[in-house]
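One chain of protein is taken out of this complex; the other chains stay put.
Every chain is named by a letter (A and B) in the order it is written, and numbering of its residues begins at 1.
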């Protein structure tokens, strides 16, 4: 059996592995797993940025499979970091203690790769600054598959701050490389359009995509509207721009009126946490898929932990 | 077997359940329990307000029964909360991960009930602002029972900031509904008298109670003196009032002189942490029951976890 050697970027996966991830995640979701599979195994969760939800999701996945967890919820403030230790030293030391996997949330782009270079055990990238958040992208895709039983021939709207949103960036890499037969609608304020690097990647793989600044025109055909939050922390150096983006984002808010224009068999997704970009009034509508999406994160992470620690074979769990 | 569906308020319990809680807690205290009872079960502890003692007490109870724990020690500062997520969203997401119980400490009154409404798993209210702290009240009553082998016909003094103290408020609800044959002495500075809502509740159930501003007159007859701390955080909007209350509380401090006026078979209780409202000099006196009381918290929480996760029958453990 082979093993996944850490989860760093969206681009690292081949199609067969993605199929296997989804297949194992579906098995986990159905409750068909050995709850002692990771007995005696240890996860260290190192979070340099607060993210209770992402952290608990990984830790819960570990416990559900019988493993154990230790870690820190704010490594940036409460660790040797304040004493001046580099990420590289920390990873070398912590991996030297012999855990089976380290889940890392870092506040700077590229942190996960830097960490992996100095770690003797596999790293799961739980988000690195404006970089990537590959497990989020995997759970997003798993959710689309669970809802439509396919990830092709769909009209997928990615809305919000596309310049800084790492979840939408990671998603685009997956769409380009593995699910290129969808149409992608990039909807954002003028100030925060998707970066050229991602658009070039989409072009390279021949993905049809369109850039818009409003949602209205595509609501009637959208299968998926993937909404995101404008993250204040990405604008620390430019509060004026933040205000502008917030104002420009107001017309992208999802309300019951938005839903009224959408198809019966369409879904609203969101990586959560949300602030006000999705009106709570739509939570009761079955098309509001974001809580199901969050729950799918647990199963995808259980699958990844199995594939990292125990191993896997393609076409077979 | 039935199960407790969360612990939200003091008022939710019926007499039979309280009896069962005390009976199971006594069994736990005697060491008669299966240390693998909660094998594979998971507690999430979500603390929006620091309370190391209460958190460790719940987590220790979980571990002693073979269960596992993940959580966050300061959800308010270090979580998606800073990103603007509501308690309702957090509960929906975290409960969706499938833990067996969530222990919640929240900084606003009513938080536990709001949480339960959006959680798919049982919530234990570990204190919600000036609201309630029902497990504290249960361990307080269990302590009285362990010390006197009854909870009736006792002279019980509740002293301190009664306006804001949620432990004394929760206690009064229990006394009213289930142990109404005691005499309650409400001793507080004039500025922080017990609220009318609680006094009305006591009246409704026919409990004899008296309001005082000093301890001296009742010390010779008191069976229990339940002392509390004036919590600065309840006076953030009124520091001047805080100073007044602190000054007025000075004459309520328990010292060796206080103890000298009390009966041989009486006890001093305190929910802890204490600051200076009980002189450390009395710790060695057997009537100082507060550390035994803190320890009883472990057994009561073990009992509650069993009743929530495994189930129970009244008149039978």
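Here, a residue touches a chain if its C-beta (ideal position, glycine included) is under 8 Å from a C-beta of that chain, and two chains touch if they have at least 3 such contacts.
Only a predicted model underlies this, so the values are computations on that prediction, with no experimental measurement involved.
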Remark   = Cross-chain touch to the chain not pictured, restricted to B:32, B:208, B:238 or B:295, is B:295
Inquiry  = Can you tell me which of A:16, A:35 or A:70 touches the chain that was removed from the display?
reply    = A:70
Remark   = Answer key for B:3, B:53, B:109 or B:181 versus the chain not shown reads B:53
Remark   = It is residues of subunit A that touch the chain not shown, namely 40, 42, 44, 46, 68, 70-75, 77-86, 88-90, 92-94, 96-99
Task = Since one chain isn't shown, list which residues of subunit B touch it in the complete complex.
result = 35, 50-53, 55-57, 59-60, 63-64, 66, 68-69, 73-74, 229, 231-232, 272-276, 280, 291, 294-295, 298
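Operating definition for what follows: only the chains that are shown with their structure count from here on.
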Ask   = Cα centroid separation between subunit A and subunit B, in whole Å?
value = 40
